[in-house]
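Shown here: the complex without one of its protein chains, the others still in place.
Letters are used for the chains, namely A, B and C, taken in the order the chains are written, and counting of residues starts over at 1 for each.
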Amino acid sequence: MGADVVWPDAAVCAASFSFDVDGEAAAIAADPATARSMSAMSHQAYGPLVGVARLLDILDHRRVRSTFFVPGATADRYPGVVRDIAAAGHEIAHHGYHHVTPTTLSPAEQAEQLDRGSDTLEQLTGLRPVGYRAPMWDLSWEMPGLLAERGFQYDSSLMDGDVPYALATRSERPGRAPLIEIPIQWALDDWEQYCYLPGVTELGPIQTPEHAVALWRSELDGMRRFGGCWVLTNHPFLSGRPGRAAALDALIAEVLELPDVWVAPLADIADRVRGSVGAPRAVAPIPSSMLRTAPRED
Amino acid sequence: MGADVVWPDAAVCAASFSFDVDGEAAAIAADPATARSMSAMSHQAYGPLVGVARLLDILDHRRVRSTFFVPGATADRYPGVVRDIAAAGHEIAHHGYHHVTPTTLSPAEQAEQLDRGSDTLEQLTGLRPVGYRAPMWDLSWEMPGLLAERGFQYDSSLMDGDVPYALATRSERPGRAPLIEIPIQWALDDWEQYCYLPGVTELGPIQTPEHAVALWRSELDGMRRFGGCWVLTNHPFLSGRPGRAAALDALIAEVLELPDVWVAPLADIADRVRGSVGAPRAVAPIPSSMLRTAPRED
Amino acid sequence: MGADVVWPDAAVCAASFSFDVDGEAAAIAADPATARSMSAMSHQAYGPLVGVARLLDILDHRRVRSTFFVPGATADRYPGVVRDIAAAGHEIAHHGYHHVTPTTLSPAEQAEQLDRGSDTLEQLTGLRPVGYRAPMWDLSWEMPGLLAERGFQYDSSLMDGDVPYALATRSERPGRAPLIEIPIQWALDDWEQYCYLPGVTELGPIQTPEHAVALWRSELDGMRRFGGCWVLTNHPFLSGRPGRAAALDALIAEVLELPDVWVAPLADIADRVRGSVGAPRAVAPIPSSMLRTAPRED
Partner (left out) sequence: MGADVVWPDAAVCAASFSFDVDGEAAAIAADPATARSMSAMSHQAYGPLVGVARLLDILDHRRVRSTFFVPGATADRYPGVVRDIAAAGHEIAHHGYHHVTPTTLSPAEQAEQLDRGSDTLEQLTGLRPVGYRAPMWDLSWEMPGLLAERGFQYDSSLMDGDVPYALATRSERPGRAPLIEIPIQWALDDWEQYCYLPGVTELGPIQTPEHAVALWRSELDGMRRFGGCWVLTNHPFLSGRPGRAAALDALIAEVLELPDVWVAPLADIADRVRGSVGAPRAVAPIPSSMLRTAPRED
């Protein structure tokens, strides 16, 4: 565990069950042609239409509070779903408006997506989101500054640590709490295990829930040994399916039994570490000297 | 289980073993260059030439009635196979004519494919098909209306539910039974487990039958817990192979032993639920506001 | 088992351990840019340089005779390897000259590749090959006729059967033995389990030998139940590696113990079935009516 982070109850590891409620927006942003396919859209709609309710039931039964990242466009299409999540006591966090990856947008467009998404969620829930996760987990270099300027408390899109840290931004100001980064990783994501969407993601044979859970458990056990903050991400359009939801339910029960693990939503984790993470970490930009890639002519 | 659906015999879950008899048509539609390859064509021809007969034997031995979706072009090439399936008491359903995905066709072309496929199957079996599944599981937004206009009783191409429902179409009329949607999903398909066809599908290492069955069983167990309608799809050119057919046979036997599962062909499922599914569900079209994806110039 | 095929010793299933000795030729034909990479070439060269000798030792120890398909270009680069295989009593069969897929060649070019490959192998071994397998398992529609004209006894490139059959060609003549087709399938190939060659094949995570053997065994068990001719294909550049060779060795031992399986090289299988397979099967060409795939304009 990072030297400065101390979890409650003498836990050696924090854990969070987070959800990305992509809906149709994620498929459309990845490939606009999917919007023509009622089947592809229905595959994505399964999340808000069916998956979220099942997952809320499971979380409620296990008494776990969680964080749901919702694109603004999905919130606009399924406002009742967002209200249900909030009413159940979970955190609603920001996942872009159109689920367009920030790295393909100008800074002004990024800011517009950010504000539009925040406005949408605030109108639905009465609360402005304090957490952000980049669509497609593809954070731009400009985004931390944009988040800090707007008072976001944490981002959860980077992959360079086991534990949360304060991330330096271009908008540091005396007296303002630093932006906390809560790292994620692709091995703790259900997308790479379950997602098959022709033309968007064809990563290989769809895996069994047993395989996915074994992978996630191996990393949890590693973090229990070395310390860490285990942030699992499930997508309701994938893990809301009956067999996967049952496996996730069993995993939640298993994690809750571990005496050395502290389970919390991401906002609580950000709150917890804010005072102890030390000075913000500055991530050096990629220098032009690293960009030499011109191939030979022949 | 959807509140309105009640299965026979107090079952909590319905199950159907469906088959997509693609034949050469599926490969040609995906990539016309495959037609030049006698090997690729033979890979697809295995289904009607060998696989169907083996699967019919298994279904007969297990006394299970099933639904076979057959593209018109495949029926024209293998008329005896279609007659054999029908003679064994199974349902023959519509799977396009050329196995071209509807989303790449104009509405007039879709209607032409639909009528041509229905005519072909009716000429062979004496019955006009009442069920439809889109080639490549890629239903267009226009198709439900086209199906309803023609009196189809059900579609089985969408992925936004665990249980069948009535699907609103642009052709609703008083007194006409609604189109029933019987949802499917890619995790209950043998294609993502077994299919390797260079240039068309190279999804990764071909999986063992044991892996495929474990995946399908996990979803069945989930549906037995949460309620659902488990629609498995096998392709005779894939699952007609000896080792896979043996594994499917064992799975069928296993499912038949479950007291809480009702096994039926899809037409029977559509009949069963028609009276209890309630008002047709309208699927909102994708609004233009969700289509913003123009990347920045740079 | 096909009604007309009877295996020796009351076996219900025939089995053959065949090898495709691709060498560098397969990579170069798939992507000429690989020739620039000494690493990629060395990956392919492992087969003739190391793998073949190890596999010959195993076959010798198990007293199994096998069939090795060798591209002419590979034979020209490694003549001693071809002589070693022949000296060990195995069949040397034809695998193209440059390992170019026939479907990308004109009939004249196919004939040239065929004759050049036969000449090369004959010069090295004194025997003209009687068996053929298309490079990349991609047989052209013209090739069966070309093979029959040249007196080939069998082809092993199609996938539309469980048992060998006589294949009708455009060169049928009274009194001449028909061309026997000995079917293969991708699930009985080590390529889809083990091959990773950037830019050529990136099929997913490299599988364990345990996984590959489990897949192959499941199909063998299926064929022992339903009848069949189990033709396994291994590539020395892949399965010549120590861990895979050890697993293949164990599988060979296991198969040899099965009382209901007859193990033989492909030429022996062709000989065995020639008299009992009945009239040649004519494979209908793909009619132009199956080729409608023009997408809509929009």
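Note that in this section a residue touches a chain if its C-beta (ideal position, glycine included) is under 8 Å from a C-beta of that chain, and two chains touch if they have at least 3 such contacts.
Treat the numbers as computed from the prediction; the structure is a model and nothing was measured.
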Of C:12, C:41 or C:291, the residue in touch with the unshown chain: C:41
Touch criterion as defined above, residue of A:143, A:168 or A:267 at the omitted chain: A:143
Selected from C:15, C:167 or C:245 as touching the chain missing from the view: C:245
Contact partner of the left-out chain, one of C:7, C:141 or C:194: C:194
Subunit A, residues in touch with the chain not shown (by the definition above): 103, 134, 136-141, 143-144, 157-162, 183, 185-187, 192-193, 203-205, 207, 211, 214-215, 218-223, 225-226, 228, 283-284, 286-287, 289-293, 295-296
Residues of subunit C in contact with the chain not shown: 24-25, 28-29, 32, 35-43, 45-46, 49-50, 54, 73, 76-77, 98, 100, 104-106, 109, 194, 196, 198, 202-210, 241-247
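In the analysis below, only the chains that are shown with their structure count from here on.
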Distance between the centres, which are taken as Cα means, of subunit C and subunit B, whole angstrom: 34
Rounded Å distance, subunit A centre to subunit C centre (Cα mean): 48
Interface hub residues of subunit A, defined as touching at least two other chains: 204-205
